[in-house]
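Inspection log for the structure reproduced underneath, given as structure tokens.
Missing here is one protein chain; the remaining ones are kept as they sit in the complex.
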Amino acid sequence: MTFAEVLRANQSMVFSLAFHFLRDAGAAEEVAQDVFLRLYQKLDELDGPKHATFWLRKATSRRAIDYVRKRGSRPAIALEDIAEPPTAEQPGDPLLNRRLRQLVATLPEKPRMVMVLRYQEDLMPEEISDVLDMPVRTVKSHLQRSLAMLREKIDRSMGDIR
Amino acid sequence: MIAIRTVFILCITLASLRAQELKLPPSLDRLAVKATEVVDVTLDANLLQLASRFLSDKNPDDAQVKKVIAGLKGIFVRSFEFEKAGEYSESDVASLRTQLHTPAWSRIVGVRSMKSSESSEVFVKTEGGKIGGLAILVTEPKQLTIVSIEGAIDPDQLNELGGHFGIPKIESDSKRKDNGNRKDQ
Partner (left out) sequence: MEDFEQQLRNALGRKQQPPTFEAKVFAAVAAQRSSRSVFWRWATEVAAVVVIASGFWMGYQHEIQQRAGEAAKARLEIALKITVTELSKIQKTVRTSTEEE
């Protein structure tokens, strides 16, 4: 397993995790770069591609949360002004997608990271618990409350579109 | 008292030096979504150094480029092509213009066509009597190009890159004057 292979296989995941959490492409790039630099130093300690991916999710989550704490809780620029990095064609209503992303960004740090890991990476609560070193009960509670809050806010801001 | 004054002056100098680095407006990222073609190049000092190591002194093109980038701290290019006019506005480049109108920067060329609504401007930054940066701003109805070069740049050396990389060679002013003189004889 070479560093180049791990980088290529995971760079989108790492950048994307950071971006959805931070809602700032420049900051996401900075965090992602930092994570891969640390990975380079730790590569020999990793046990194969799956371990590398797990390590990267953990490191990215931690680094992104630290970044927000150092910067302060307010995003650097208004959420409406966030430039979206290019994506392959995304399914669903683009307006709804954008609004959901904005709302996720308003969640407190830990629940926000839980939501991004759940819905970007499709991780189960037990896997999120391992990544974030958080009790499974707490992960589930964050998911439940965040979903309820987001559902209510999206209903209010977009009307009943369901 | 003198020590405090010295620190104060130093802080102002450092602050003004930092302020002179050109900051590209964040609104440019929004334009990328609307553009049909985007060129987005950011080369900081590390990347320039790395690129330089891959330029061969034996290749004339590479050697020329190496000379040009020797004193540079960064090159930033943002170029957008749009399908139709009106996809960007003056407000997208307003903050950039504000920075280019600070004392550190001087506009050396400004060309405007009212007929085609095109405008091209070249700015240089001077530090201690030497050129410490170059900025180009080209606005056309369906295209916007911003180039920012930080560091010691020699415009003549840049000109000499014409004829390389598929760029047409432009006659220098001195050559044209010589040709003119010969015609008059």
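We just call them A and B in the order they show up, numbering each chain from 1.
The criterion applied here is as follows: a residue touches a chain if its C-beta (ideal position, glycine included) is under 8 Å from a C-beta of that chain, and two chains touch if they have at least 3 such contacts.
The shown structure was predicted, so the numbers you read here are calculated from the model rather than taken from an experiment.
**Q** Tell me which residue among B:70, B:122 or B:152 touches the hidden chain in the full complex.
**A** B:122
**Q** By the contact criterion defined above, which parts of chain A meet the unshown chain? Give residue numbers in ascending order.
**A** So the residues of chain A touching the unseen chain are 2-4, 7-8, 11-16, 19-20, 25, 29, 32-33, 36-37, 40, 84-88, 90-93, 96-98, 100-101, 104, 115-116, 119-120, 122, 147, 150-151, 154, 161-162.
**Q** Taking the full complex into account, what residues of chain B touch the chain not shown?
**A** Touch with the absent chain occurs at residues 39-43, 46-48, 50-51, 53-55, 65, 68-69, 75, 77, 79, 109, 111, 120, 122, 136, 138, 145, 147, 149, 155, 158-159, 161-162, 165-168, 170, 176.
One rule holds for everything that comes next: only the chains that are shown with their structure count from here on.
**Q** Where the centres are mean C-alpha positions, what is the separation of chain A from chain B, in Å?
**A** 36
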